[in-house]
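Omission of a single protein chain aside, the complex is shown with its protein chains in their original locations.
On to subunit A.
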């Protein structure tokens, strides 16, 4: 049976179309979810895409966190539903307290848009099991508020528990503490990543096909997961 992966559209989402396309290319069925509809329509996993939900008003992700669909997603994620937050989706996961820390204005204040090398630090999550630990991948980064911050105790805990999922290599594009590009929750089903794997799934438009691994990972995870 084809896995069904939900992609949420908030007002101001930008990369929901690309995320749905990446899901399809990975071999799953994308299911479009709407921010105002709390129903998850039987999806097996959820992607929170990049963009500027609610105009980034107040703080990025702060208002999206209270969208009806998010209440359901927070409950389901705590029950093990795989959730990938990309860019604005990562910000929403932090605001929803599914992931620790926060994402703040890039230290140099510039919007940064470039192809970025990442090192996969943890291949044990629902979204990175198709990679080898230490593997380097090339995917686009594009953000204005991608600087990951948390207190030292939280950072130490993330490191000690192997929950830093990916780090920037060859230059930190936004000043993130400890070069953190992606993190996960203790169970490994919720991952937040600042760069955009959904933009690196086809030779025509991406710098590589490395992003596809995030989406094929969740399919592997779902096949292995108890129903």
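One rule holds for everything that comes next: contacts are C-beta pairs under 8 Å (C-beta built on N, C-alpha and C of every residue); 3 or more make two chains touch, one makes a residue touch a chain; residues count from 1.
By definition in this document, contacts and distances are computed from a predicted model.
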Protein that the absent chain corresponds to, by UniProt name, given "Amino acid/amide ABC transporter membrane protein 2, HAAT family", "Peptide/nickel transport system permease protein", "Sel1 repeat family protein" or "Phosphoribosylformylglycinamidine synthase subunit PurS": "Phosphoribosylformylglycinamidine synthase subunit PurS"
Candidate in contact with the missing chain, chosen from A:101, A:173 or A:213: A:101
Full-complex contact with the absent chain, from A:1, A:109 or A:160: A:109
Sole residue of A:48, A:150 or A:164 that reaches the chain not shown, by the stated touch rule: A:150
Subunit A residues that touch the omitted chain in the full complex: 58-59, 62-63, 66, 94-95, 100-102, 104-109, 147, 149-151, 175
